[in-house]
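As you look at this complex, bear in mind that one protein chain is not there, while each of the others sits in place.
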């Protein structure tokens, strides 16, 4: 018996990747697609011409999305933040599992959510049920979860890059600098001047300098793992390419530690994690494009006492839809890598 | 009477930009081109088909380049490091002015040069004559110089971005983090797998992590201006685009200072500098492409006490050939912006 | 006394290039900018951050654009088709010169205009006054013109590529195939899914197959010059790059003619045209980027009796704003290349 899944928010880039990945997955069946549509229900393939001859499911209008609860076992929500939290309770009450790709259930403290997203949380109760869906840290909790808060793309790269050092107490938590770069699919599928080809192409720029909404999510997780408050300086940038994130992370070491030991530490920490690769070469985003890998390498700068961590992933896969499938695999007892290797 | 100039190293990207810029300059005449050529002397336009009908000068083989000394007033050297230092003395002895775009005369201390470039300096005497050609800092010295060490592309963006704060003693000089990104023309015109289109395109990666040869140049200049030793953590990256550098600089403030005052400080510092623009928006590299501007903006992160400086320029213009022309303008009493605005 | 010019439609890509080119032109002064704006009159530099410190003119709202007639000698209209024809009469009646970059006055026959643009022509009288602004063909008429219909980007590349052969009667006018490719700036500055970076990047596609509105303009000019009706098969494509057009033109030769003679024919035809370069290598669009050149090369295919013409230009310069300045130069007795070389 295959698991019956639905996707709400099927017409964005994360939704598209979910469809693509789930079609290859032998243990599930996509039974329903839904999205905000300009007009009536439409087949998905005029929206994504790539899917012609591959999937012909209708994409029903978002207003009727809740009705999906009757026919699915699990629903993926690839919706903008604030929209997810309105629809999640209905699925939970029907006893359905939910993997939410938005930010709505990532922060354990509704007050912090409200401070960064400028909106009241409409469903604080479900926050407590939600498990932060980073399998490398929370594999056991995920297996038993009913609601997964799928991590943000930047946070996945940053948390995986810092955790082993932080856990060992080796870095000064007052001086964490994170410089992240993303491909343009990160801004979504809605046309804008910012993402208009002749503006974005051949240009490199920072945005949300020190104010990106992924900051509290990163600080929450690092704080938990490091058992103390952590504040990061975080600057995000756009590079003229479709996909990929590279986070260059600057950590002040409390004591000297050489590269060999750093690599051992990371290799050991991730020894049972099939999607984290510790590398000796500095990673290129292209090496992980369309894969669920997070590639990490390290370099110590003896002159300044810093260690530089380079952490790279595909923002739409390990940074979104691939990680969501990885979480689903854990929730349903599939092999962790099924359909995403 | 026009100034007679020669370009040695005319077939790389910096050489090409020099030709393009100098052709528009009303005060000079290009009288000689030279480069390492696979065969005999050739016209420049088969090498750069863009120049057909614009410039038909022969490009003579590098071996005969020294003979140029007889016919020029000024020579631009767009050569690899270690090659420049061998040819510079000949021009100086003939009483000719030299603008050297290589790294050979940028470091005042031959020992530091030898440590970073792994080669003995063959002309340490000339190091003392050389003026570091950053007009925003050394305008008066440049006017009188016979040998200009034209700054590196990254150092120009970094030094201009940090100096005003450093000079005021407002930042912790032990925690300077510089994250720089360059377009691919920065690696030069020699084909390589690293710069092969299908490898480089759609990819973002770090290189020379903590070990880039521009580090001692930046530290020398910041140390002089800050009147104390400065060490920086410096990581360089390649973005899939032709041109442009964005340096994202992280500085720990010694005391709180708000954005308005930061902007005033920078505006005042650069008030007489026609090619530095202090902006309120975060700069895009595309805004300065093919121009001699360095665009700078600032943002304070109150949560962490950092100030983030964004500094952007075209690596081939303000980061190389445009700055060389700016230096030439100062040396010959032309208006500083002549031919490069 | 400098010529006083205004630009209406200053906020699109053609307007931007006009500003950039005209700022370098020693014989004119930009006295007015105007465009459809979301709000009130604004300075141009927040709209195009590149212009900070270079031009600070206000950009007045399009509704008040007609008032410009009082202060300018010449106005450039960089407006969508159908908008130009409503505003042109006012300027002509005030005795002002107009260079219209839209399609509104390119077709001599209002009926054909109406058939291809699906709208009635509101100013058919002015059609007769308009000169088709292709200096290589109509230099003398342009000098005396009051209203210039500045050619389309594709037509400039196609007409210049075909005319010498057509005029000699050497090609079968029933079998002209034109395959053109443009950079994405050709679709304008209005955001759309079609030009959204993650959709357009890394993709190549045809559009308006056999139905592009530049067809009648090309056929009109080729018919006039060939003294017989000409019909072309014309397919346009978008390549993932900012700028540049390459037209690959397939012509059936009526009799054999070798490459040397073809090149002579073209060289002679364009001997007094400073912006057409006949090349022996196949042209790359990058060679003409940001220049006013049209580069042309030829190759005969002896196996099939076809001659293939490759014609390349920058769609925003020789295909729009550069050509407009070239026309202005002719109208005011400036050197033809002034400010655009």
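For clarity, chains are labelled A, B and C in written order, and residue numbers in each chain start from 1.
Everything below uses one rule, namely that a contact is a pair of C-beta atoms (placed from the backbone, for glycine too) under 8 Å apart; a residue touches a chain by one contact, two chains touch by 3 or more.
Everything numeric here is computed off the predicted structure, so don't read it as measured data.
Participant: Of the residues C:108, C:189, C:213 or C:237, I need the one that contacts the missing chain.
Facilitator: Answer from the full complex: C:237 touches the omitted chain.
Participant: For the full complex, which residue in A:190, A:229 or A:281 touches the chain that was left out?
Facilitator: A:281
Participant: Could you pull out which residues of chain A are in touch with the chain that's been left out?
Facilitator: So the residues of chain A touching the unseen chain are 49-50, 52-54, 202, 277, 279, 281, 283-284, 286-288, 290-291, 293, 295, 341.
Participant: For chain C, which residues lie in contact with the unshown chain of the complex?
Facilitator: 175, 177, 179, 181, 183, 199, 201-207, 209-210, 231-233, 235, 237, 239-244, 246, 248, 250, 252, 282-286, 289, 299-301, 303-304, 306, 308, 310
Participant: Residue-wise, where is chain B in contact with the chain that is not depicted?
Facilitator: Interface with the chain not displayed, on the chain B side: 13, 183-185, 189, 191-193, 195-198, 200-202, 240-242.
Simple rule for what comes next: only the chains that are shown with their structure count from here on.
Participant: Any idea how many Å lie between the Cα centroids of chain B and chain C?
Facilitator: A distance of 37 Å separates the two centres.
Participant: Whole-Å distance, chain A centre to chain C centre, using C-alpha means?
Facilitator: 46
Participant: Among the residues of chain A, pick out those that touch two or more other chains and give their numbers.
Facilitator: Only 183, 201-202, 240-242 qualify.
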